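Some chains have been omitted; the remaining ones sit where they do in the full complex.
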Amino acid sequence: MAGNSIDLIHTTHAAAPGGHYSQAVLHEGVLYISGQLPVRAEGSHSADQPFEVQAAIALDNLVAILNAAGRQPSDLLKVTIYIAGIGHWPAFDRIYARYLGQHRPARAVVPVPALHHGYLIEIEALARGGEKMTVG
Amino acid sequence: MAGNSIDLIHTTHAAAPGGHYSQAVLHEGVLYISGQLPVRAEGSHSADQPFEVQAAIALDNLVAILNAAGRQPSDLLKVTIYIAGIGHWPAFDRIYARYLGQHRPARAVVPVPALHHGYLIEIEALARGGEKMTVG
């Protein structure tokens, strides 16, 4: 009915979806990125690793999906971070600042009970959309 | 001040709002759907029902609101699912796939403590907006 298309983003450089969802969706100039757990791009899990390692893997997935849509961390508009244990807040903020550099998008850090597979962190985001690129 | 209007969506085919909010808001081609609990359209509660029943009622509300805005599940952009007990993840993914069919919008499943009225699930979503229809 609507002429405005919905494009699904897929890249093998981020963890494959573990259920009925796409890594990201592009619509009318906004990129909607699914919640990223600290699953590595090749599929291995990291739930036994320290928080810092898990946070970096989740952020790696986020950046890979941004890149697959032709975007960068500097295109992020709003990021929501779910963490199991609000005590991880300071460590998260440090790692996040390293990944984002000068850009400071809107953000919410939300404490939750243990995440899927026992993970300590999940990250979702909205970003300024771009041209979809074919990334293998 | 802005010319871009905000339209509120209302349908009796989904649970009426239980507080100070609308079922959904339409703005500039995006439909913002409020968190849907497993309250039936006629107002009866289901907190004593199994997770699968609750998930289906919450999804029924979501679909009814989409329809009230002239939209379908295939117009969903991003869905956020709050569940009390991450152990319900596999059951949710099965039911959700049945409702959505081939379409796989962006998604995050977020574990939470017990929801309002003791519910096990709440679902909110962003969708591609459409023409508002008058639905009774």
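For clarity, chains are labelled A and B in written order, and residue numbers in each chain start from 1.
The working rule: a residue touches a chain if its C-beta (ideal position, glycine included) is under 8 Å from a C-beta of that chain, and two chains touch if they have at least 3 such contacts.
None of the values given here were measured: they were computed from a predicted structure.
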item: Assembly copy number, counted for this structure file with 2 shown; value: 3
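The criterion applied here is as follows: only the chains that are shown with their structure count from here on.
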item: Distance between chain centroids, defined by C-alpha means - subunit A, subunit B (Å); value: 23
item: Subunit A to subunit B touching residues, read off their complex; value: 1-2, 4, 6, 8, 17, 19-25, 27-28, 32-35, 80, 82, 110, 112-116, 122, 124
item: Contacting residues of subunit B [partner subunit A, same complex]; value: 29-30, 70, 75, 77-80, 86, 89, 93, 96-97, 100, 104-113, 126, 128-130
